[in-house]
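Removed from the display is one protein chain of the complex; every other protein chain stays in position.
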Amino acid sequence: MSRFLRPSLNWLLVFLPVAFALRYVPGWRHETALFFASGLAIVPLAGWMGSATEQLSHRLGQGIGGLLNASFGNAAELIIALMALHAGLIDVVKASITGSIIGNLLLVLGASVFAGGLRHKSQQFNKTAVRASCTALILAASALIIPSVFHHTADRHPGGWTPAAEQNLSLAIACVLLATYVALLIFSLGTHRQLYTGHTGAAPENATADGEAPWTIRRSVIVLIIATSAVAWVSEFLVGAVEAARHSLGVTETFVGIIIVALVGNAAEHSTAVTMALKNKMDLALGIAIGSSLQIALFVAPVLVFCSYFFLHPLNLEFTLPEIAAVVIAAFAATQISGDGESNWLEGVQLLALYAIFGLLFFFLPAAT
Amino acid sequence: MSRFLRPSLNWLLVFLPVAFALRYVPGWRHETALFFASGLAIVPLAGWMGSATEQLSHRLGQGIGGLLNASFGNAAELIIALMALHAGLIDVVKASITGSIIGNLLLVLGASVFAGGLRHKSQQFNKTAVRASCTALILAASALIIPSVFHHTADRHPGGWTPAAEQNLSLAIACVLLATYVALLIFSLGTHRQLYTGHTGAAPENATADGEAPWTIRRSVIVLIIATSAVAWVSEFLVGAVEAARHSLGVTETFVGIIIVALVGNAAEHSTAVTMALKNKMDLALGIAIGSSLQIALFVAPVLVFCSYFFLHPLNLEFTLPEIAAVVIAAFAATQISGDGESNWLEGVQLLALYAIFGLLFFFLPAAT
Partner (left out) sequence: MSRFLRPSLNWLLVFLPVAFALRYVPGWRHETALFFASGLAIVPLAGWMGSATEQLSHRLGQGIGGLLNASFGNAAELIIALMALHAGLIDVVKASITGSIIGNLLLVLGASVFAGGLRHKSQQFNKTAVRASCTALILAASALIIPSVFHHTADRHPGGWTPAAEQNLSLAIACVLLATYVALLIFSLGTHRQLYTGHTGAAPENATADGEAPWTIRRSVIVLIIATSAVAWVSEFLVGAVEAARHSLGVTETFVGIIIVALVGNAAEHSTAVTMALKNKMDLALGIAIGSSLQIALFVAPVLVFCSYFFLHPLNLEFTLPEIAAVVIAAFAATQISGDGESNWLEGVQLLALYAIFGLLFFFLPAAT
């Protein structure tokens, strides 16, 4: 039965040759089609990267394995964002950070809670573990507000303001966020790991593997290398086609980053989390959704700031007011929903309604000039 | 004893002939007096509308009855707001929406918790039901922020901004809010109605009826028709006198909407909620206060947006910064107070202190130019 419950996304691999054809066959080049084909092709590849990482983690034991999972769990998003950073699409990169956070907290968590709630009247989970994650979420959301508060305030004192101070502040905050992530890993993999029985905080170890025989280390490594290389290659198609695609669709860079790129990068988590919720394994579903958004905020975002110094486009953590509103409200809503240790379908609808509202906001919002 | 506990507001009906006299007797016309007389006359009429709706709901059974209650529970506010919308008093309409929300969450809830807490050392209530309502409150407050975030952000990109996009965003958000309200009704009247034992989420069915013989359907319908017609008639006096009254009182349109109109529309709920709290029926008291503010945010506000298209003044959901601060803080304070399933008098004082602070803010705030 479990095979029918878990919708495989492997059929989307058909878009991989399509993307290559659209890119390399002379005369077939069509940017908008390439954008969608490469986006869809990344979905199953990101899923394979995740499965291989989990299998490898499982073999390496809880300590090193957990660390591996925590670092590579969102590697597909990281690769896409690095490609976009390299191409100078700063707004797309920033929007993909906030889009991944709200996508996980509102769309993935909302769909999981809703789908699970349709099948089960009330679903329970361990609220102590979720509480620690939600506190980290609130910390992360607060930290991502600060550079904008700085910019807004310093902007009104033109004499004193320097972009250098803004960049240094972002860099310092990135260091604090990464240090907090390390502390969270020590807590969840070390001193208090018994709170996270059956799964690690960052990503559940047997989430996609259940019902399958475990992979060998050799197989895991080979799959990981192939899937990672393919994601990196196809990400370049995706990023290269962003500008043409968004013009033909009539949407802004922010909308592409916050909705489309975030959807592509999180589709695998999405599918797994919903499956777990349907099976009434809410600890796993929440672990995926909340853990993944934490990984983006506390690990991917700081790493992107550090990496940006190797490119010609230093990245700061100053987000726009709509992005800040989205992250803060999403963190707060996820905290409120999960605070009592049980969920029902209405809570899923409420999270999805918030996602719809933010989707509408970013759809109607004009481009920054 | 219960008759002494529940202060009847029927003696305020004496202001009904006074209002008619001030309006129609030649030479007696005095706008400020008319404003107060019609405001005071609406209080008992709104109470009769509420009682008739509840009685009818009771007769029609939980499904249809709950729906009726949820739709007409705040009909008096809706009628006043429609009259004001028709008269083009857009600021009064918007302020009456936010004023009703904070009036219910801070003044009505605060007075109930305080009064109940003076008589009972600690009062308990079902925190699961309240939690679902508070999550809906937070969703509603978040949604009401979005159009202002849009306006503030789009304003800084003059090339791209169009009032049409702003209006469409408000319309789309109104649809999402109404859909959420429908989901909340399905939850509280359908799939999870056992959480709301003894009362519906939106309005308690036997709140004002206890100790009285039930009414017949015929009597309920007649009272409902008469009270509704009278409210509609007197609302026109109230709205017509707003401009003159606010000039002679030296207050702004926003203050009139947020404090005075909201007080008039909610006086009946106020009286009932305090009575229930004194009787230690905190589930009913919280159901009235929080349910009523939810009804305003998720039902009345969207309906006003839809209806505004039939008038010449389309209404958007863009509120001012003080209004947003008031709604967000009120929603958050109500969530914090009710989150542990018990209340004491200090929590009532804290809610009332917040109401006082917002009253002062709107009193001192100059009019928008």
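The chains carry the letters A and B, assigned in the order they are written, with residues numbered from 1 in each.
The criterion applied here is as follows: a contact is a pair of C-beta atoms (placed from the backbone, for glycine too) under 8 Å apart; a residue touches a chain by one contact, two chains touch by 3 or more.
Remember, predicted model here, so these are calculated numbers, not experimental data.
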{"item": "Selected residue (touches chain absent from view) among A:Leu22, A:Ala46 or A:Leu169", "value": "A:Leu169"}
{"item": "Of A:Ile146, A:Leu263 or A:Ala367, the one touching the omitted chain in the full complex", "value": "A:Ile146"}
{"item": "Contacts of chain A with the absent chain, listed as residue ranges", "value": "127-128, 131-132, 134-136, 138-139, 142-143, 145-146, 149-150, 152-154, 157, 159-161, 165-166, 168-169, 172-173, 176, 179-180, 183-184, 187, 191-192, 335, 339"}
{"item": "Residues of chain B in contact with the chain not shown", "value": "121, 320-322, 325, 329, 332-333, 336-337, 339-340, 344-347, 349-350, 353-354, 356-358, 360-361, 364-369"}
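By our rule, only the chains that are shown with their structure count from here on.
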{"item": "Euclidean distance of C-alpha centroids - chain A vs chain B, Å", "value": "40"}
